[in-house]
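Before I ask anything, let me first share the structure, which is written out below as structure tokens.
Yeah, one chain of the complex is gone here, protein chain that is, but the others are all in their spots.
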Amino acid sequence: MTDTSTSQQTVDLVVRTIAETAIENETYFGELDSVVGDGDFGYSLARGFEKLLEGWDGIDRADPGTFLKRSGMIITSRIGGTSGPIWGTAFMRAGMAAGSAADLTGEQVVAMLRAAVEGIKARGQSDLGDKTLLDSLVPFTDVLEQRLQAGDPPKAALEAAAAECRRAANATAEMVARRGRAAYTGERSKGSVDAGATALAVLAERLAAVWPAGAGSLAADGPEGKGSE
Amino acid sequence: MTDTSTSQQTVDLVVRTIAETAIENETYFGELDSVVGDGDFGYSLARGFEKLLEGWDGIDRADPGTFLKRSGMIITSRIGGTSGPIWGTAFMRAGMAAGSAADLTGEQVVAMLRAAVEGIKARGQSDLGDKTLLDSLVPFTDVLEQRLQAGDPPKAALEAAAAECRRAANATAEMVARRGRAAYTGERSKGSVDAGATALAVLAERLAAVWPAGAGSLAADGPEGKGSE
Amino acid sequence: MKKFVNDPQRFVPEMLEGIALANPDTLKYVPEYNLIMRADAPRDDKVSIVQGSGSGHEPAHVMVVGKGMLDAACPGDVFAAPPMDYVYETTKRLATPKGVLLIVNNYTGDRMAFDMGREMAESEGIKVAVLKVDDDVAVKDSTYTVGRRGVAGNFFVMKAVGAAAEQGADLEEVVRIGEKVNSVTRTMGVALTACTPPSKGSPLFELGDDEIEFGVGIHGEPGRERRKLERADRIVDDLLDAIVPDLPYRSGDRVALMVNGLGGTPISELYILFRRAYQVLAEKGITVGRSYVNEYCTSLDMAGASITLVRLDDEIEALLDAPAEVAIRVF
Partner (left out) sequence: MKKFVNDPQRFVPEMLEGIALANPDTLKYVPEYNLIMRADAPRDDKVSIVQGSGSGHEPAHVMVVGKGMLDAACPGDVFAAPPMDYVYETTKRLATPKGVLLIVNNYTGDRMAFDMGREMAESEGIKVAVLKVDDDVAVKDSTYTVGRRGVAGNFFVMKAVGAAAEQGADLEEVVRIGEKVNSVTRTMGVALTACTPPSKGSPLFELGDDEIEFGVGIHGEPGRERRKLERADRIVDDLLDAIVPDLPYRSGDRVALMVNGLGGTPISELYILFRRAYQVLAEKGITVGRSYVNEYCTSLDMAGASITLVRLDDEIEALLDAPAEVAIRVF
């Protein structure tokens, strides 16, 4: 594995990109949830991440782990619907897995994603194959891990993982939903992709796109914040 | 004036034709009333005349006057909306004007129509120019009287009167409604014809069409009922 | 037509049958005359209160028959005044020594049916009075027209005379109260969509996707003007601009404020309208003493709402406050 340690500055970029992308895609995410769900997914995420950005500068940045835990608490407590608890739990668990490290290695990032997956499973009483965001998050994590282990530079690894995430999200169209509102429609949930899984693909692609091209230690020459506030 | 005396048989034809035409035109009359009214005109007339036809054979036929009075009472008491009282009153007043004559002369028929007009005015507190059925009924009556006095055979007189009735009904489009539901819209009632006036034109045209061609005494060789029941 | 309906011609009788089945202990149903009446009516010790009107305005008026409100309602078909027979037969059945009050929303057909029905009942020695309701400010009153329409404000007239009659007021007194409430009541409505009469099977008029009918009638009659759809607050402001100066309602007045749904608008939106109306009145120094937010007088499935103001005094407020038990109050 190359040295891909990640600083607070990078974590800021990641979380801010997720937030901004969710806000920009409010309508699209809502429409994804309209097919067999109730259409509120885009609205819930957008309002929640808006709240996160409102208090952005005041979030405790003692270390990336603390920052993620605090972000997760805000998301859990302020976003409604299923997404608030699910996404909040994911952020909190990732933060806990990060511990108090100032810079994160690629291995640590993968462990954080695995912790997020376990958190979602526990919170949602759900598993792979239930047609939820897990079905694109897990393949994303798998490929990211493989590529980093194979020595790919982080941006390339992320691009590969995002492509896999999209493929997996598209593949949810074949699945019958067993969790979430879509589950009530049984067989009729087939034929359309899961909103959460697809949203994750959009976020992954955006993250891969904004990730700085240079290889090597991100901690040293990390990307700048987008400063679009 | 030629001899155009009218028997009970003919009165039966006239009333039955009105009833059947109103029932056939339920949708059309309702649509006329939808433009600036409330759309129930066709339904009210159709249901009322259905009730008249239901008890058709049992209506007292002592003489045409009695028959029309009884018909008017059924219409008044069983048809709702504005049309029940208005049309019922017209039939009752016509019947009263007919007295107990067994056969009616053209002059008597015109007098009956005049009585109906006065009845409508009194019941509706309305007058010519208010954009109601009066605005086609009065011109119809005027032309019928002129033509009969000029010696036209009844069918021809009726055809001329029906044409005038249609012209007058179309002319109501220029008027501002001052009575009925359409009146609430004030200036906006302009531009569409009055439902009642137009319905009357349809009825007049149908009556002219079914009237037997032969001139002379209708009392003697009156037309047969349509027997379409 | 997207409706729960069997035979459109049986729409009204089937609805009335449903009402009767749902209220077996308190209501009686006489199918021949579309008559829904209190099971304990007529009562010798009170004036009977009767409403006619067309159907399609539910809960008005068949669903507000009950203790402290109407003693009977005998609606015509959808949007059609009842035939004179219904009025006459209902009046006969509701006759009491104290008399019968017929409440009439001011429409030609209704007035004719009730006037004729009254004449016939009076000729048989029944004491009858007719009370006219005409609260709609959308209609410009003029000697050339038939006057204003009766719309959702009729609720307050029914409630007040219903309470007075329950308390034993005589016919003259009940009429006085009804006229007084009507005289301080003003309403105006707005439609977002047209309604679909079951027998017509299609919308009564066409409204563009961004159009509203301002000052609409409760039968879908066109109103003052067709406008562009605007923010809820702006619509409320414009309605109040028409209503408030009409009486006028003045700073220092205490009012009842009703936001009435026209049938297709959910109650959540009605509260959004109510909020603004309350705020605007407060700015004008007018106190909302009683609040009414619900469907009271509808126009089938029309999306839309009306706002009604009633200027309160101690007498009116006490009557509005009196208890009532009606079908729609099922709980």
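Each chain gets a letter, A, B and C, in the order it is written, and its residues are counted from 1.
FYI, contacts are C-beta pairs under 8 Å (C-beta built on N, C-alpha and C of every residue); 3 or more make two chains touch, one makes a residue touch a chain.
Just so it is clear, the model here is predicted, and its values are computed rather than measured.
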Discussion item. For the chain that was dropped from the view, give me its touching partners among the shown chains.
Written reply: A, C
Worksheet item: Which of A:36, A:68, A:115 or A:169 sits in contact with the chain that's absent?
Response: A:36
Worksheet entry | Identified contact with the non-displayed chain, of C:133, C:273 or C:309 | C:273
Fill in: Options A:16, A:69, A:93 or A:123, residue touching the unrepresented chain
A:123
Worksheet, complete the sentence: Across A:11, A:52, A:79 or A:117, the one contacting the chain not displayed is A:79
Discussion item. On subunit C, where is the contact patch with the chain that was removed from view?
Written reply: 2-6, 11, 14-19, 21-23, 55-56, 58-59, 63, 159, 192-193, 209, 229, 231-233, 235, 263-275, 278-279, 288, 291-295, 298, 300-301, 303, 305, 324, 326, 328-331
Discussion item. Contact with the hidden chain only, please: which subunit A residues?
Written reply: 27, 30-31, 34-40, 43-44, 47, 76-86, 123-125, 178-186, 188
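Going forward, only the chains that are shown with their structure count from here on.
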Item to complete: May I ask which two chains are joined by the most contacting C-beta pairs?
Response: B-C
Response to the item:
Whole-Å distance, C-alpha centre of subunit B to that of subunit C, is 34
Worksheet, complete the sentence: Cα centroid separation, subunit A vs subunit C, in Å, comes to 56
Worksheet entry | Distance from subunit B to subunit A - Cα centre to Cα centre, in angstrom | 77
